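Shown here: the complex without one of its protein chains, the others still in place.
Each chain gets a letter, A and B, in the order it is written, and its residues are counted from 1.
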Amino acid sequence: MMVAEDNGSFGRRSATSRAGFFKKLYTEYGQEIVILGAIIVLLIVVGSYNPRFLSVRNLNTIFAGNAYIAVAAIGMSMVIITGHIDVSVGALIGVLATISGTIAVSGYPVWLAWLAPVVIGAAINMVVGILVAYARIPSIVVTLGMMSILRGGLISVTGGDWISGLPKSFMISQLKPFGVPAPIYFMVALTLLAAFWMRYSAFGRSLYAMGGNAEAARATGIPIERRTMIVFMIHGAFAGLATILFATQLQIIQSTVPPNLELTVITAAVIGGVSILGGTGTVIGSTFAAILFATIGSALIFTNVSAYWLRAVIGTLILVTVLVDVMRRRNKR
Amino acid sequence: MIKILSGLHAPDSGGVIEIEGQPVSFSTTRDASRAGIATVYQELLLFPELTITENIFLGHSPRRRWGGIDWAEARSRARRLLDSLDCYALDTDTKVSTLSVAQRQRVEIAKALSHDARVLIMDEPTASLPQADVDQLMDVVKKLRAQGVAIIYVSHRMSEIFELADRVTVLRDGALIGTHAIDEVDEAKLVSMMVGRAIEQLFPKVEPNIGEVVFEAEGLNCGPLVKNVSFSLRRGEILGVAGLIGSGRTELALALFGITPATSGTIRVKGKQEVIRSPRSARDLGIAYVPEDRGLQGLVKPLPISQNISMASLDRMTTFSIIPFAEEARRALAAVKRLGVRSRGDVHQAVGELSGGNQQKVVVAKWLETQPEILILDEPTRGVDVGAKAEIHAVMGELAQKGLAIIMISSELPEVLGMSDRIMVINNGSVVETIDRADATPESVGMAMTAEQKKMDAA
Partner (left out) sequence: MHIRKILRHETILAVLTVIVLIVLSFQSDRFFTVDNLLNQGRLMTEVGLIAIMMTFVIATGGIDLSVGSIVGLTAILMGVFWKNLGMPLPAAMILAIISGTLAGFGNGVIITRFSVPPLIATLATLALYRGIAEGISQARSVRGYPDWFYVLGQGEFAGVPTQLWILLVVAVVSALVLGVTRIGRTVYAIGFNEVAARFSGLPVDRTKLAIYTASGFAAALAGVIFVSRVSTTRSDMGTGLELDAITAVVLGGTSIYGGRGTIAGTFIALVLIQGLKNGLSWPALREKEPSC
């Protein structure tokens, strides 16, 4: 009896039929598909209630205005998949925006103002990565400290002044090649690039291994410390890219950090299916989640529900997602 | 030992490892795999969220010229490796999290072989497998041997050793005892080499003083591994529980102790019907449980000895929740003296700094503080050196003499036979036989432990 059963499990061959393909797609990208479905349903329902919701202009606003959150969430997903967390990303974006803006108004070439946040973001997060990987300080402690330093530094250096008079050539977010705002190109390209890299490169795959079981990853011969540091640097570079999209939206750069930005970014990653315990998730999911948040926000306005309920809706959404996930895992056992 | 060979730990001093005549030294697992040594560990080191192919080739995937991973090549090589292990039907793109333990082990072996290993080390590979899978694994191992792979097979199961090995080396407490060709030794000789001393010394059995029934279980069910279990336990009695790993011994203990409460059946303590919902309610009924995994379940290692000893009985010591520290230390000191715990002098030393045997004594002391009437010991001497083992056995004898009813779960047949007044054999979640001390022999208990599965094999 038992023997037969075990032979059975060894003998299972996965079906390669069309149904099998969709089933595989679902087991692999279940969370991503659910979120995408939610976005589409939302677009259809709200669009039929108020057609202006689906106007090109509004869609552009939804996607372009929040692209920087999606870009930042890509790096955050990588960090979380590796089994760490970063609560300083909001402060980092604030600091990088100020640096970039200062360079732009000081008459330096505009490419320097674009390059600087990416390089400096990677450099700052290299420090974080070294402390986490080599000094073995928990990432939440390191990044809490970094957040205080960055915020404090920002306030004492700028004294709360805003930067204005930004040169027109600096405003990359306001470009519209082929009628589509530039941030959308960035968001799509960076997401695909990162997803491809996480899925097919040896480095990307090793991040899942490190987040899933660090000791086993070490036994396999993965240089955990170096890769942890590099992941933080990549995350810093993505924060830099997000900064460019964020800072070039408006004519002024506030010297304050958008409140709770780090939590929004973390939430996008988590809702996108990245397990906070590390080891699972994809960057596509986090981008979808960022889009979903933006869509909900806009939908509330177009259905005449006060936008002030946005956060309550998102909170409920997170809670439901998490509880469903927990229940599903419990049933599996 | 195994970890040194595979490069996970470096040897502390001296010692030369030679492979095909070449002395080698490795400080990392990469060095070891380059030298052709691959290891299948006791606890499987796979990544559940990655596919079979990814797990096999993690860290050394075939590359394309531009440095990307050549997935087609990796898949076809994974396919060939799996085929060589008789897993023709396992899809290489399946996530490892969906596989059974036996299937995961095959992947683990394939991973080891993917390094072109000439030496394969297998550390207790059958510890968590059901019998049917063990037989299949035996076939795979024989096949590999026929292909010219040298295999170091670490196991404490005699039957596997005799079935597979050409030569056998016995290690005890980190020292080499001896190496023999397999036809030079028999089972009795191996046991005496492993134990290193006469059995009587290790199991100082005192004349039991058995009283009335204190505990009865009837038709207990809990999950797939506790099925319709009934037994009774008398004052002063040591009831040995024997069974293979995975037979449901620990699951029974967890049900009795309320960690995973029984879903049906009745429990009577001193004739009164009771329901055990939590460890706390078990404790209040006078049941104590010294768990299987000392480090994880038994002790809070960074806390001092005194705080660990008082942990289960804290609420009986405090007034308005306030801890009487002097009283706590005094009681701990008395317990430490009574059980002969060797520490660096006082009871404020962190438990984690003690040796395995002394840690185990602290767990026992913690539960004796609750003044239990029924003591469940799960693998009480696992990872304990021989000296402390004898001491723990002596303590058990003493406690039973004083009227404590003891349930002792053990994987070591000599321990079960040496200490128990009665032996209850569990097989696949059910009690298959209860044997009195007088009638118990290694053969009779061993037969009962594996009987069911032999029947199945025949069918």
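We adopt the following convention: contacts are C-beta pairs under 8 Å (C-beta built on N, C-alpha and C of every residue); 3 or more make two chains touch, one makes a residue touch a chain.
The structure presented is a predicted model; accordingly, all values stated were derived computationally and were not measured.
Q: Would you mind spotting which of B:I182, B:V213, B:L303 or B:L333 touches the chain that isn't drawn?
A: Missing-chain contact among the listed residues: B:L303.
Q: In the full complex, which residues of chain B touch the absent chain?
A: 259, 278-280, 282-283, 289, 291, 296-304, 307, 311-312, 314-315, 318, 321-323, 325, 346, 348, 350, 366, 370
Q: On chain A, where is the contact patch with the chain that was removed from view?
A: 85, 87, 138, 140-141, 144-145, 147-148, 152, 155-156, 159, 259-260, 263, 266-267, 270, 276-277, 306, 308-316, 318-319, 322-323, 326
As a working rule, only the chains that are shown with their structure count from here on.
Q: Averaging only over C-alpha atoms, locate the centres of chain A and chain B and give their separation in whole Å.
A: 43
Q: Going by the contact rule set out above, which residues of chain A touch chain B in the complex?
A: It comes out as residues 1-3, 6, 9-14, 27, 200-202, 205-206, 208-209, 212-213, 215-217, 219-222, 279-280.
Q: For chain B, which residues are in contact with chain A within the complex?
A: Touch list, chain B to chain A: 8, 28-30, 33, 41, 45-50, 54, 58-61, 68-69, 71, 87, 89-91, 93-95, 100, 102-103, 130, 132-133, 136, 453, 456-457, 459.
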